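Here's the structure we're looking at; comments come further down.
Apart from one protein chain that is not included, each protein chain of the complex appears where it belongs.
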């Protein structure tokens, strides 16, 4: 970097608008990796984070999958938490107020078994204050479609997004599953359903084997692969979608430092999300935001939007 | 491991039959990572390898993609070689005889732009001696289908496999692309087309960004992700296919040691292939075969087939 | 309050075939440490495995601001940790979790450790000693050379009863057999245990049968270590609906809470 040219007085703007969500910086923490915020309060100032996307929340309480639920893999990890959560009502009454009081920018993450469930959760959220947007996890098995994920069928994606949109005035951000043949088709379906932004990517479906026990490591057999291992796939999908779809993108998958975040921004992400990285460095969100700001100062980039998609040909 | 129980005199059988291909041990080297064998002759005895799957070969000579063609990623690498190869005729007359003379078990790997090209290559091979099987790389863009990969459409998969089968008496092993929503559907299509075995997985489509240059690292923008990073995805797909499809599986993706190979065997692979691992350890194929043999001796497993699919529930 | 920081390594040495002791300086963290809590450590800041590794507080010196860990080399992370040298920095998060409960008044306590499970019982013993407790430690390993903490225990001043599987020192056999054979339940007010699950199960059974309260320290694979990922889930009793999180709700639980 151009150390010689640093001008610390120079003002750079790292705030972004992600489809209606005003973020003070482009770095969010990803759903399921930051609990409900409180778990990390001793390590990072919650109000300084671009957005806190809370743990995936369903209509009713869920107990989650049987352990083991996590396993390490080369440059990655598998998780099969199984959406353990207290249910939307308890989230709104017991967890949200704390985050609001701390001044955090909160994005809810919702999941359901049916389109009706998604809509029902959205309408409960609509009746509350203090949530900046709804992220829709559409990588859950769709009961009505025989367990195939919502996120893998364009028609279903469009319908579930539209159903949520009709229940809320908040920005709606479907989170795309990477386990598909054609991510652009899915992104277009989400756009057609009325999405305000896209979050990508969720985890790749994977597994690990315990060769001593001669059985899968995870209690659930399969789990979601996250961490640096999946970064190349995430970047590719965001690149593809950025070229074809106009919606702003919340990009993530394996971000461990500000350089990784810049890769995502350069292929078209307006903001980034950090998941597994929180487990390694509990104040990573702040470090990455600061790194981006410093990079911009050193490279005389006044507005972060100048960088968004700059590597896309 | 049960060191106390080792009985070095005990005979274990690690030879396998992969859909008609007799392999002296279950460890093959993967296409595109071992050249035409000669490149590694100083490092490993070519006749000791379970099977050498040679570089992907097309009807005509191809010059390949513009550099940079390779990039390292966390626990993985991206390649965009672009199927550089001398064409099927030159392979058969100039490269194959050397491998035969060395006593290697050779599997050809073929690729084409159209179904007719695949069939034409298969028929050229049919007229030659010294090839044990044909592996079909169906992850190439299908010109007739507007560039979508052959391997992502079940109908096309069935037809291209059937076309090759009709031109050859050799075992035919389609190599499945992991960049699909439903790998089982593709595997079943390959089975319907008459495949004798399945090879899985090929690389995941990915990319990397050079943040200094603010452009993609690879000359081709996208490349194939290989190495340990993709192992969890490979294991999961093989597990899924093993449960639903009867064909023997040649499994690979990130194998770096015999423990990794055992994971693949336990989720249903009859044999394994090593790609990127050759670059790290040029005699890895021998090391892995030996490690499997020792594991079997120590665990009193007489026939490797006892382990195939043992972790599948 | 837990924190994350870089500890300056001031001592690191092998104490048995596969066990090491590492001591580092982190005054702010050290000041917060309670017996039974753990730290989440990065074996290598630049390379190596992705996730942190949970290791119990083995000894803490709040005066010098140091924390000592005792670890067994079992895989990639602990193997990498052995490479850390004096004057290097290790990246540590902690203290985390809910530790052992300490008695309000001096009691007769029994500490039962198996293998590297002895680690958290050392710092615990130090704390109990300060409270004036009368401490007996049963410590089981495979063989004499694995009994690594004698010096610490002697220095703290506790009664030690070793058990080795091969009888090279102390009782020959399982530490749970030693417990059944040699301990008079009526002399014990509270039991603390850490070690392999079958051992802790045996200890808990003994405690329940004799109406002695006590606590055990559990292990589960972890990602975050702070209750955020819900990865280290476990049912304490078979009939439970709810999964507790070992990192946040534990790692220490009372015998009454757990069915092994």
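Residue numbering begins at 1 within each chain, and the chains themselves are lettered A, B and C in the order written.
Here, a residue touches a chain if its C-beta (ideal position, glycine included) is under 8 Å from a C-beta of that chain, and two chains touch if they have at least 3 such contacts.
None of the values given here were measured: they were computed from a predicted structure.
Note that the absent chain touches B, C when the full complex is taken as a whole. Only one residue in the set C:76, C:101 or C:134 touches the chain that does not appear here, and it is C:76.
Interface note: of B:151, B:227 or B:268, the residue touching the hidden chain in the full complex is B:227. When the full complex is taken into account, the listed residue touching the unshown chain is B:283, out of B:90, B:159, B:214 or B:283. Taking the complete complex into account, C:48 is the one of C:48, C:65, C:185 or C:213 that touches the chain left out.
Along chain B, the points of touch with the absent chain fall at residues 32-35, 39-40, 42-43, 55, 63-65, 67-72, 75-77, 79, 81, 84, 227-228, 276, 278-283. In the full complex, chain C touches the omitted chain through residues 44, 46-48, 76, 79-80.
Please note the rule applied: only the chains that are shown with their structure count from here on.
Note on connectivity: the fewest steps through touching chains from chain B to chain C is 2. The central chain of the assembly on a C-alpha centroid basis is A.
Centre-to-centre, using mean CA coordinates, chain A is 34 Å away from chain B.
In chain A, the residues that touch at least two other chains are 75-76, 227-228.
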